[in-house]
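Right after this comes chain A.
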Amino acid sequence: MSSIEVNGKSFEVDEEGYLANLNEWEPAIGAAMAAAEDQPLSDEHWDIINFLREYYEEYQIAPAVRVLTKAVGKRLGKDKGNSKYLYELFPYGPGKQACKYAGLPKPTGCV
Partner candidate 1 sequence: MAVKKFMYVNRKAPYGTVYALESLEVVLIGAAFDQDVSLAFIGDGVYELTKGQDTKAIGQKNFSPVYSALGDYDVNKIYVEKESLEERGLTLDDLQHLVWEDEDEDYAEKDSIRLVSRAELADVMSEQEIILSF
Partner candidate 2 sequence: MGLLHTVNKSPFESNTFDACLGYALDGSTVLLIEDGVYAATTGTSAAEKIKNASGVTFAVLGPDLQARGLESKLADGIKVVDYEGFVNLVAEHDSVQSWL
């Protein structure tokens, strides 16, 4: 297990950089992970990250990209519920990248 340092505290992450313990998450951790990947985070990014956390809280899974797209469209508006919008925000894949910043495991079925 490796770890990342955020505000003087150390947090365990797996070999791909996903947070080991979901409950330890705080926004600063997501920000630090993004900064390490040179990924700036706007309010639009945080909308998705927060949405993913809420989804996980309710259903105990990180949604597949297709499911995320559909759900974002419903919650945040049709103009945002498409993969073009989500991939522009998270070029490495909204599932993988946004879930990582949200402190969630990698989405099931996402290899």
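We take it that contacts are C-beta pairs under 8 Å (C-beta built on N, C-alpha and C of every residue); 3 or more make two chains touch, one makes a residue touch a chain; residues count from 1.
On how the list was made: all candidates are chains of the complex that A comes from, given by their letters.
The structure displayed is predicted, hence computed values, not measured ones.
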With reference to the defined contact criterion, which of 1 or 2 touches chain A in this complex? 1
Contacting residues of chain A [partner candidate 1, same complex]: 58-61, 63-64, 66-67, 70-71, 74, 108-109
